[in-house]
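Below you'll find the structure, written out as structure tokens, and then a few comments.
Excluded from the complex is one protein chain; the other protein chains are retained at their positions.
After this line comes chain A, so read on.
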Amino acid sequence: MNKRYQIDDLEAYLDGLMESEKAEQFLKELEIDSSLRVDFESLKLAREGIELAAWKEMVRKSQAEFLAGRTSSKTESETLIKSISSFAWISRIAASLTLFLASALAVLFFSTSPESITSKHLDYQIPVMRSGEFELSSLEEAYQKKDFETINKLASEIDRYDAKAYFILSMVYLDQSRPESAENLLLEIEERNKSNQSKEFADQIDYYLVKAYLEQEKIRDAKTRMEKILEDPKHTYHQNFTGWDQVKIRVLEWKN
């Protein structure tokens, strides 16, 4: 440090506290004294450095706080975007499934008809054990041969109730697309069974009534019979209907 000017003197000049006369003298010496100029410039830099270091610390803290806040809001945004993205994916999958379901329902709705159920119906097969009675044997034979002319002739000769004859005739009516006549005969057998406390052709009646009803578009009656068959595991025709047939018959019910 300069012998004549100590650090306190230089500071007094910088702070404007030096007497004017002394200040003038100082400026003159500063012009010619290079070491004084170095001292003076070093002090100025030191003082500026001290102040700037304090500002720097303040700026550093503000920046750290700002960046931390920005990172957390960025993380929140990213989390939000992720959840929105997940939600979007779930929505897309749900929308696809809904579309698929709606299409399937539309196909089901428009393609379901009574025929879609009755087409799978089994034709009645005459059991191997035959009745010994002439009329019935002839009827059975004629039924097996699908000889409707003979059947009609034999049917006109029936003068008393016979369950088997009535049943075979109802099957003939179903074959001839006369579901109403088939229904009447099948219900007649059922009534007789009730009064006789017998169960002749009971399971067959349920099964073929479903067909007779469907062909007449009596959907609700057909549905009741079908449900009866499906609810009874011991029913002869239990395996002949499925849950899918139940769905179809409900669709037909909606359509009606």
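As a convention for this text, contacts are C-beta pairs under 8 Å (C-beta built on N, C-alpha and C of every residue); 3 or more make two chains touch, one makes a residue touch a chain; residues count from 1.
What we mean here is this: contacts and distances are computed from a predicted model.
The complex appears with one chain absent; UniProt names that chain "Sigma-70 family RNA polymerase sigma factor" among the candidates "Sigma-70 family RNA polymerase sigma factor", "ABC transporter ATP-binding protein", "Cobalt transport protein CbiQ" or "YfiR family protein".
Per the touch definition above, the residue from A:Arg37, A:Arg178 or A:Arg192 contacting the chain not shown is A:Arg37.
Touch with the chain omitted from the figure is made, among A:Glu48, A:Glu115, A:Glu191 or A:Glu253, by A:Glu48.
Residues touching the missing chain, restricted to chain A, are 1, 7-8, 11, 34, 37-43, 45-56, 58-63, 65-67, 70 (touch as defined at the top).
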